[in-house]
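Removed: one protein chain of the complex. Kept in place: all other protein chains.
Chain lettering (A and B) follows the sequence in which the chains are written, and residue indices restart at 1 in each chain.
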Amino acid sequence: MGKRINEMINPALRNPEEQKAKKLDLTVAAVLLAVLLVFLIVLDNVLPQNSFTLMLIPVLKKGAIYSLACVSMNLLNGFTGLFSLGQAGFMLVGAYTYAIFSIPSGQHNAVYQYFDGGAIKFSIPELLSGVLGDTAGSFLGSIICIILAGLVVAAFAALIGIPVLRLKSDYLAIASLGFAEIIRAIFQWNGLGAVTNGSNLLRKYTAFSNMKIDIGSFSLKFSTLFPFLIAGLSILVIVLLINSSYGRAFKAIRDDEIAAEAMGINLFKHKMLSFVISSFFAGVAGALLAMYQTTVQASTFNTTMTYEILLMVVIGGIGSISGSCIAAFLYIACSEWWLRFLDSGAIGSISVPFFRDGFRKVVFSVVIMVIVLFFSKGIMGDKELSLSRMIKKSKAKRAARAEAKAAEGGEAK
Amino acid sequence: MSEFFAANLPYILSGISVGGQYALIAIGYTMVYGILRLINFAHGDVFMVAGLVMIYMTASLPMYISIPIVLVATVVLGFIIERVAYKPLRSSPRMSVMISAIGVSYLLQNCALYFTGGLPQPYPAIPFLSDSITVFGATTKMVTVITPVLTFILVVALVLLINHTKIGMAMRAVSKDFETSQLMGIKINSVISATFIIGSALAAIGSLLYFTNYASVNPMSGSLPGLRAFVAAVFGGIGSIPGAVIGAFIIGICENIIKGAGWTAFSDAFTFVLLIVILMVKPTGIFGEKATDKV
Partner (left out) sequence: MSERNVLHVENITMQFGGVVAVNNLSLDIPEDKIIALIGPNGAGKTTAFNCITGVYQPTNGLVEFMGKPMVCGFPKGKMRKQYKGDNHELYVKQKTLSPTPDEITKLGIARTFQNIRLWKSMTVFENVLIAKHMRARQNVFSATFRGNAKEERRMREETMALLEEQGLEKFKDELATSLPYGLQRRLEIARALATDPKLLLLDEPAAGMNPQETQELADFIHQIRDKYKLTVFLIEHHMDLVMKISDYIYVIDFGSKIAEGVPKDVQSNQRVIDAYLGVSEDE
């Protein structure tokens, strides 16, 4: 069984030593995940609300969502070598699809107040609640809406991919950026207002706070666990894909397109696969972001958002999944929490003159430039976080040090 | 046809004017791309910074001092960006340089956000440029008429510079073959710096003309004109200066006619549709040269 799991996670490893290392990593990961699970449930239900948890919870939620957004972008940019800048556009479509299909029918008149209650008169979570009861309905309903969001985005991507994927590197970047802008214009257009609500907000749909089970008077909340579960499962699927035969083909395309084609890899088909799958998960991330924000508006999904996600990927290391996740959490934590004081005008009680609104972002972008220029490999390079690798490395280091010492000793003689 | 012309005259006029302004930005993109094969994502933001510098300078200085300061400051900014953010990455993969450019763009926007506090800053009225004038019965600002003329003069001067001076020859050589020109003793770094200096200077002039038509400048003011100018450069065949200018005029005019027809929301979408169609049909643009990969 253990062997089978090893083969599932990374079939490239066959010798017993590496299998042992992998087993160690898997065990560590399983333990950490279990701890995380318990922690998140405790955080949602037991811990009192104070200034610390009030900062921590949004950072965790948003971090999980951006992790998925980064990993999906990394699949395309880092693993397939397609420099696409359409991420915000795809997330927008995902967020809108999710919101449109989960606004309760009773709220349609309020939300679509300028468009006669909108064209879509049903809500998937509500329909399911009618059959399965409220709790199961809202859980399953929002999961279905999330998957639907992914599928709609994937369909969009398949259409866009036909022209765009024939282009080379920087033309691909600018064309995908262009498509993201076109998508934004279409969703803000009042002509489609009956569906998209034009340039107005979409709101009142099922959000993270609805993710709870009522047991009598007590309610078990999952509002932080939910994004972690969805994002975690999605990232797991991407990891499995990257370590499969198809993932290897993607990397071959990244390394050398001409060689890949000469070895029988159909470039267009594989690029399209990577593009569509990446977009599916961008759509899922968009849907989660909609749930987190509780309102969506097309104008917020602009190029700056794509740039931010790209920069997170770069900070984490292009071609490293764990790097992307670490960078996403760090980025969100810094920008929403740890560096807040830079905007507040003071450190503790000492006021600093140039600390005012926006200073945080300046410091932040300088740090990013330093990373881009001097640490272009990012946090993880193209490696993955793994305990066994760290152990191996520290062993090697120790061995090297011992050797150096021995050599020194030899010279002294 | 004449009916269409009469009905759309104001839009065509402003289209020509905006087109000229885009042309001045597009030249910066196309020259940098021609030499470094880099989409300088920060160029639009350099243009925005030029607008902000103008606002802060005119607050305390007279116009005839402010304008030269704007030009010099923008040129220095362009030069510094190249030296700090692109030069160290000269031997890195193209993707890293592009990411660095995106990083610079993000940095400039955030700095602008910090200095302006996120509020749109009113742009000063430049005497003469802001004066009203009547052309073919349509009232417009002086800048509408000045822009195409000034653009034309600057482009001719630039083409002369490129075709008849030593630095121009070096630029042409570098854009044809980076490595070989380096081996032939051309000082690559000074050629690249010269490119950025020219591009930034033109962007500064463009910003003087462009923002005169708008009430204010905000940190995001540069990104859309920048993107449009980039599309213009691609449309004309990236690397080609006349191509960029013609592309810019076409995009400026189309955009304004679409706005005139009441489809303002789609004017940018149209620009990108145009870009994508061009990339599909003729990826090298109108005047671009064909490049083939060697296997």
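Here, contacts are C-beta pairs under 8 Å (C-beta built on N, C-alpha and C of every residue); 3 or more make two chains touch, one makes a residue touch a chain.
These numbers come from a predicted model, not from an experiment.
Trainee: Which residue from A:Val237, A:Val352, A:Val370 or A:Ala396 sits in contact with the chain not drawn here?
Mentor: A:Val237
Trainee: Based on the whole complex, identify which of A:Val31, A:Ala110 or A:Ala259 touches the chain you can't see.
Mentor: A:Ala259
Trainee: Of the residues A:Leu267, A:Val366 or A:Leu387, I need the one that contacts the missing chain.
Mentor: Checking the options A:Leu267, A:Val366 or A:Leu387, the one contacting the hidden chain is A:Leu267.
Trainee: By the contact definition given up top, give the residues of chain A that touch the hidden chain.
Mentor: Touching the missing chain: residues 4, 7-8, 11-12, 14, 237, 240-241, 244-246, 248-249, 251-252, 254-256, 258-267, 273, 277, 382.
Here is the rule we go by: only the chains that are shown with their structure count from here on.
Trainee: Distance from the CA centroid of chain A to that of chain B, rounded to the nearest Å?
Mentor: The computed centroid separation for chain A versus chain B comes out at 34 Å.
Trainee: With touch defined as at the start, can you tell me which chain A residues reach chain B in the complex?
Mentor: 77, 83, 163-164, 166-167, 169-171, 173-175, 177-179, 181-182, 185-186, 188-190, 258, 303-304, 307-308, 310-311, 314, 318, 356-359, 361-362, 364-366, 368-369, 372-373, 376
Trainee: If we count contacts the way the header does, which residues on chain B are in touch with chain A in the complex?
Mentor: The contact residues of chain B facing chain A are 37-39, 84-85, 88-89, 92, 94-96, 98-100, 102-107, 109-111, 113-115, 117-118, 220, 223, 227, 230-231, 234, 265-266, 268-269, 271-273, 275-276, 279-280, 283, 293, 295.
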